[in-house]
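Encoded as structure tokens, here's the structure I'll be asking about.
Shown here: the complex without one of its protein chains, the others still in place.
Here is chain A:
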Amino acid sequence: MIPIDYYLWLSAVLFTIGVLGVLYRRNAIIVFMCIELMLNAVNLVMVAFSNYMNDAAGQVFVFFIMAVAAAEVAVGLAILIMMYRITKTTDINILNRLKW
């Protein structure tokens, strides 16, 4: 059977790829996708621990995380479309005018 630490390593690598994508890309849609990737890395480690501890609470939390992720993507993409309508680009560097 698969040891629990294999899942921890895998989640760490997936989470790091997500963080790398957020830092590396300038397209706001890709940044969103990388955030989804990070959420999935966390979900994976929660399911692994839920199975390891024989406790269903972890999987219920994953269920809630999925619901929140769906809500987040819906609102985020709506904001993105509104931003595109005004600026005609999805470049996140345009958003630095929000600083002032």
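We adopt the following convention: a residue touches a chain if its C-beta (ideal position, glycine included) is under 8 Å from a C-beta of that chain, and two chains touch if they have at least 3 such contacts; residues count from 1.
Just so it is clear, contacts and distances are computed from a predicted model.
Trainee: What is the protein name, per UniProt, of the chain that does not appear here: "Glutamate ABC transporter ATP-binding protein", "Nickel import system permease protein NikB", "NADH-quinone oxidoreductase subunit J" or "Succinate--CoA ligase [ADP-forming] subunit alpha"?
Mentor: Cross-referencing UniProt, the chain left out corresponds to "NADH-quinone oxidoreductase subunit J".
Trainee: Even though one chain is hidden, which residues of chain A still touch it in the full complex?
Mentor: Residues 1-10, 12-21, 23-27, 29-30, 32-34, 36-37, 40, 43-44, 47-48, 50-52, 54-57, 59-60, 62-64, 66-75, 77-82, 84-85, 89-91, 93 of chain A touch the chain absent from view.
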